[in-house]
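Only a single protein chain was left out; the remaining protein chains are all shown in position.
Note that the chains are named A, B and C in the order they appear, and that numbering of residues resets to 1 at the start of each chain.
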Amino acid sequence: MTRYTATTADDLAEMLDAIGVDSIGELFERQVPPGVRLSRALALAPGMPEQDVFAHLRDLAARNVSADDEVSFLGAGMYDHYVPALIDMLMERSEFLTPYTPYQPEISQGGLQVMFEYQTAICELTALPVSNASVYEGPSAAAAAAYMAKLHNGRSRLVVSAAMHPHTIQTLRTYAHGYGMEVVEVPMRGTHAGLDAGTTELEAWRAAIDSDTSAAFFAQPNFYGAVEDADALSAAAKAAGAADPVRADGDDRAPLVVCQVDPITLGVLRAPGECGVDVAVGEGQPLGNRLDFGGPSLGLFAAREVYLRRMPGRIAGETVDVDGKRGFVLTLQTREQHIRRERATSNICTSQALNALGAVVYLAWLGREGIVELGELLLARTHYARRQLTAIDGVHALHERPVVREFALRLEADVATVRARCARAGVNPGVDIQALTGREQDRGGLLVAITERRTRADIDRLRDVLAAAVAAEREAVPA
Amino acid sequence: MTRYTATTADDLAEMLDAIGVDSIGELFERQVPPGVRLSRALALAPGMPEQDVFAHLRDLAARNVSADDEVSFLGAGMYDHYVPALIDMLMERSEFLTPYTPYQPEISQGGLQVMFEYQTAICELTALPVSNASVYEGPSAAAAAAYMAKLHNGRSRLVVSAAMHPHTIQTLRTYAHGYGMEVVEVPMRGTHAGLDAGTTELEAWRAAIDSDTSAAFFAQPNFYGAVEDADALSAAAKAAGAADPVRADGDDRAPLVVCQVDPITLGVLRAPGECGVDVAVGEGQPLGNRLDFGGPSLGLFAAREVYLRRMPGRIAGETVDVDGKRGFVLTLQTREQHIRRERATSNICTSQALNALGAVVYLAWLGREGIVELGELLLARTHYARRQLTAIDGVHALHERPVVREFALRLEADVATVRARCARAGVNPGVDIQALTGREQDRGGLLVAITERRTRADIDRLRDVLAAAVAAEREAVPA
Amino acid sequence: MSTSMSPSSDTIFQKGGPGRRAFVCPELDVPAADAETLLPARFRRLEPARLPEVSEPEIVRHYVGISKRNFDLDSGFYPLGSCTMKHNPRLHERVAALPGHARLHPLQDPERAQGALQLMWNLQEALAEIAGLPHVSLQPSAGSHGELAGVMLTRAFHEDRGQRRHKVLTPDTAHGTNPATVTMAGLEVVKLATDAAGGIDVDDLRAKADADVACLMLTNPNTLGLFDQNIEQIAALVHGVGATLYYDGANLNAVIGISRPGDMGFDIVHFNLHKSFTQPHGGGGPGSGPIAVSERIAAFLPTPLVVRREVGAHGAENGASLSGARFDLDYGSAGGAGSRSIGRLRGFHGNYGCLVRAYAYIRSLGAEGLRDVSETAVLNANYLLARLAQLGVAEHLPLAYGELCMHEFVLSGGPMKRALQIQTLDLAKRLLDFGFHPPTVYFPLLVEEALMVEPTETETKETLDAFAEALAAILAEAAEQGPEVARGAPYTTPVRRLDEVAAAKRPVIRQALT
Partner (left out) sequence: MSTSMSPSSDTIFQKGGPGRRAFVCPELDVPAADAETLLPARFRRLEPARLPEVSEPEIVRHYVGISKRNFDLDSGFYPLGSCTMKHNPRLHERVAALPGHARLHPLQDPERAQGALQLMWNLQEALAEIAGLPHVSLQPSAGSHGELAGVMLTRAFHEDRGQRRHKVLTPDTAHGTNPATVTMAGLEVVKLATDAAGGIDVDDLRAKADADVACLMLTNPNTLGLFDQNIEQIAALVHGVGATLYYDGANLNAVIGISRPGDMGFDIVHFNLHKSFTQPHGGGGPGSGPIAVSERIAAFLPTPLVVRREVGAHGAENGASLSGARFDLDYGSAGGAGSRSIGRLRGFHGNYGCLVRAYAYIRSLGAEGLRDVSETAVLNANYLLARLAQLGVAEHLPLAYGELCMHEFVLSGGPMKRALQIQTLDLAKRLLDFGFHPPTVYFPLLVEEALMVEPTETETKETLDAFAEALAAILAEAAEQGPEVARGAPYTTPVRRLDEVAAAKRPVIRQALT
């Protein structure tokens, strides 16, 4: 017996008796061939009392520098937003925490309604008419969109803006190999300042997209924090990718325009549904989910109506019960693996229901006005931060595009050493761009993210610390 | 409107219209005389968003050195026991956290059953037949027992062992003034070692108790960690306090013997009900409650059957509903202030229901065997610690009585400075006894508490740090 | 979720089996010693405590199960008059749980508990400002504990002047804790009548206010939900005979930032942090009952008090202080607050965990937000009252006194009882079937078949409307179908009406164990 099991000596005797075996061992001896039975104990540390496990995990936690321990400007996909306390409370309620997928709708109305509300919120946010109940996380959501595109139009090329998050591009490449699709990267305009630098190069985008292009991907804002001209990219993709010759039925095989969004920006930024986008995907972590060293979070997935029956993931739908009472069920399950098996629209099963609860509660908490106010605050602080930081000697804007909550700098100094210097002063100035992309053109790049938790005082502190670090570094290593 | 209120502009208009006033202001103008209306805003800091309040409270928390931040041997009434995670979860469930006193039993069976189970657990622990559902906390529980004694036997003296916790003695004095009772303190045997030192002086105890003594109080273990001879104290009190002449009805006016217990010791220590005690009171914090800088916690209160109808506080009782189904109600309410008013057995109303939940869940978690095992572990570690520490030069046992989980030392050095030295090494060696009691005889006294969280390695560290501190102190200030 | 699914009433002691356990004891890491050395046999327990023997999953399922047999504020409207069942922000649970607060030992040295002491000091200041009284003690554990402190302070105040005044005036509408407290503090209750307007009968007061009166205890608005129109005159009368005025702060939610007890002439006020300041009610506590007092009472305050001292460069050195301030526990320095203290009322410093929550609340809302609290509380109560009138409920359940109300109101069930043959108790039980917690019933005592309704500010108009309609529906049901429906209620709760008489006659207050 452990603290989680409950077989008393009497229980054991009665149970073995009922089964008709002499020992638990016999159950295994009669079922597991001797050749594959493990004849020794697992080589694992012995079990521990709860307090010791807690102490050990706390010791490990103490060896991490979390967003509580420094003034952090890290972003690039996951952001240190404030998660209101009521989300913890709700996510920890047994009723939400411990059931599984709502296969029995009569006793799962709570979870199903949460999905339905989540879908509604994501549709509103993206201005797209349909949403699933979430997928794993951001980059794989893009890969799921690629599969949907393949199922939809049968084309074989995926055109991807190089200004997307490198993890998204890498993930798309991994999956595309399985799909038998080719990934074509569209370069972006040189990132070293200039008005349109840092965004997808429209001409190259147009050129890359052809009548075998299944889907075209860009991010808004993109990895460098820059606001893309989404309308132009969408229109160009549709035009360039039209069937050749254009089909009589209006070319419903045209490439899907897939936009990777940062949901927190959608209070102020033109929504995907407002600029010709077919599918919006994105990392949902900013919506009420913790950083958790990268997961679990959730992947957003919304689309135009026509894609509904090819969407991946769970979808909750409204219906009535035998008494005519409103209720919710998992719907369109014929898309899914447990029904459709090898012809499913996705292999996803266990997904991120609890994280989606966090997201919808967060959106309700922010509310209709709040998401706009928050967006405006981020705009203002980001603008301020960018001005403050680019005023530092040896620090330049990597691009001058509009930004919402994150922007890229170029340092005239080694980024790694500058970051280490800042860290010693208790400030994490942001992400080393080149370390993440591996691109030569990104050398010197620093990606700075702003959230509502980073006050003006924090930004001023970053300015001072960064200025000192860059200066010290330039002094130490004369250019 | 704040984030906690919900009056929209339309709501307000409709509501004022229904009431028939023009503004909220009018509601006050018509009801609150102008002379007592505040004509200015309260001088309070402006409100803050949730994240800022959180940040402020976190900053304050960071300015405290908690039991997480040092190796702490502080005790003296509250102890750093490990609180299992399931207690947090249960105490945070809305269903337990947010209702009030179960006045409507039909929709409060959860809370009432918890009280009933708590009472059962405390009866078991104390070996006494009746328990209430808890009172405020430890010392005031003793004062409540004094009131019960007064109501029971109408006598006017309270005899108190000086070896009790100073807060208990002080609280008894405060209340006794209200009760019109006199508090007589019984000295203890000199605390400087010797086999019986550190305990209540039996002869003085016997001498102090007379036929006007309403109740006699001692603590087990006492404030100095020493195990008292509870049987002897009880018997002596009963004998010395018998009515003079002894009444025909068997003297049911005899003084109540009240024992203040440390519940965590009752797995190994003879229970109050096993040594002639009438009433057991005590601080319940060690049972699954946090330190919380001293509260909220709960006060234990159990007694012999005869006192049931004079007990203070809520009591849950079992009954049946109209369908014959088992259920629980608040019972014997005619004792209470809301029914009995000025003749109530106590003025207590809001008490510590949630903390009592923590206590009973903790006891279920420890379980029948666990409370014994824990007691044995504490005995062994405490014994080890006492031996290790008294081996230090300049450190002596204050007494040599058996101890369970806490013991008193006498340092040949200034305690305050020694403690400060230890603190700098990350160890809080315990409570400065004299600082708490104010007694000259306690000079040099250090009270060291052991819990299951303080490992042998911690104790060894305390030994080394204390040895160094005492040595350094003796060097700095030659005796 | 359904009757059949709702767990049984078996207690945790009726579950489990021999040897089951949730606890794993940390290993014995010190040398073993023999039992007699560790604790001689004569001190050892004779019979083991028959605690439950259950696995962790059993504990979780048991308590989660029985929790579902509770109604709670997070699940529905809880207009329990006098109890201020307002929303409990979860932020407060989060901040109270921070290890720096939750795991701070009460005997930590003040220099190493500066955050806690600063919080307490800031809270003292805020409560003083809200009360309009200069000195605060955070020690009392709940309202009635605050009352006890207050009456003892009054007694000490008079005794200090060589007076042994033995009477305490309390209106007949007073909460039970008021008279109970008076007796415990060794004084005598003298009841004051209520006048036709629902306030103190000033003539009765005048007749009883003599040199033996130590104190008048009052809550204002009173338990009828009415602000006493004569409060200034009452204060003058009481002060005139040399007595003090005690303010029972249970109804403070009506007047925060609107009117201050100190400005009304009160000497002593207790706060119920679990009412006006959001400490969750926990099924009956914990609470916290700080008191604020006037200058003339300050010397008698319970100790320790939290004080703030300006320190120079020297004190700031150890890094423990903020902006030159250092916070400390004060045991009553000569002449100052607490210098002739009544003593301690409990161990340590009060219910700090509750103080954290109240402080977070005050910082969240600020002056403006707190005033909005009271404005909205009063608006909601008056709207509900008006809505009940619109629905014709007032015919059977008239307002007991007055026309408007402050944050709560008291209806009389007398006409209902006569016209419809159902009592307030029946109405309350029938409300359970409608998913509402009933109002406080049969209090205050002087109102026939009283129903005391306090909606609080955190409820929406929709909820108030739904509640009003439920009341109207129950009355209509009784009018149309007769009184039996209500008399048999509730029908949909985990248990139905319980036999309280039997429970009290032969009390079974613990699980029989074998």
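By definition in this document, contacts are C-beta pairs under 8 Å (C-beta built on N, C-alpha and C of every residue); 3 or more make two chains touch, one makes a residue touch a chain.
This structure is a prediction, so every number in the text was calculated from the model and none was measured.
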| item | value |
| --- | --- |
| Visible contact partners (per top-of-document touch definition) of the missing chain | A, B, C |
| Given A:Ala239, A:Val306, A:Ala380 or A:Ala476, the one touching the chain that is not displayed | A:Ala380 |
| Option touching the unshown chain, where C:Ile12, C:Val30, C:Ala49 or C:Val64 are the choices | C:Val64 |
| Residue touching the undisplayed chain, where the options are A:Glu185, A:Glu201 or A:Glu283 | A:Glu283 |
| Selected residue (touches chain absent from view) among A:Ala237, A:Leu354, A:Ile392 or A:Val448 | A:Leu354 |
| Hidden partner chain, residues of chain B it touches | 1, 3-6, 8-11, 47-52, 84-86, 88-89, 94, 107 |
| Where the unshown chain meets chain C, residue by residue | 1-7, 15, 17, 55-58, 60-61, 64-65, 68-71, 74-76, 87, 89-90, 433-435, 458-460, 462, 492-494 |
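Here, only the chains that are shown with their structure count from here on.
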| item | value |
| --- | --- |
| Centre-of-Cα separation between chain C and chain B, whole angstrom | 20 |
| Geometric centre distance via CA averages, chain C-chain A, whole Å | 46 |
| Length of the line joining the C-alpha centres of chain A and chain B, rounded to whole Å | 49 |
| Two or more partner chains touched - positions in chain C | 19-23, 25-26, 54, 56, 60, 64, 89, 91, 93-94 |
| Per-residue multi-chain contacts in chain A, two or more chains | 50-51, 84-85, 89, 94 |
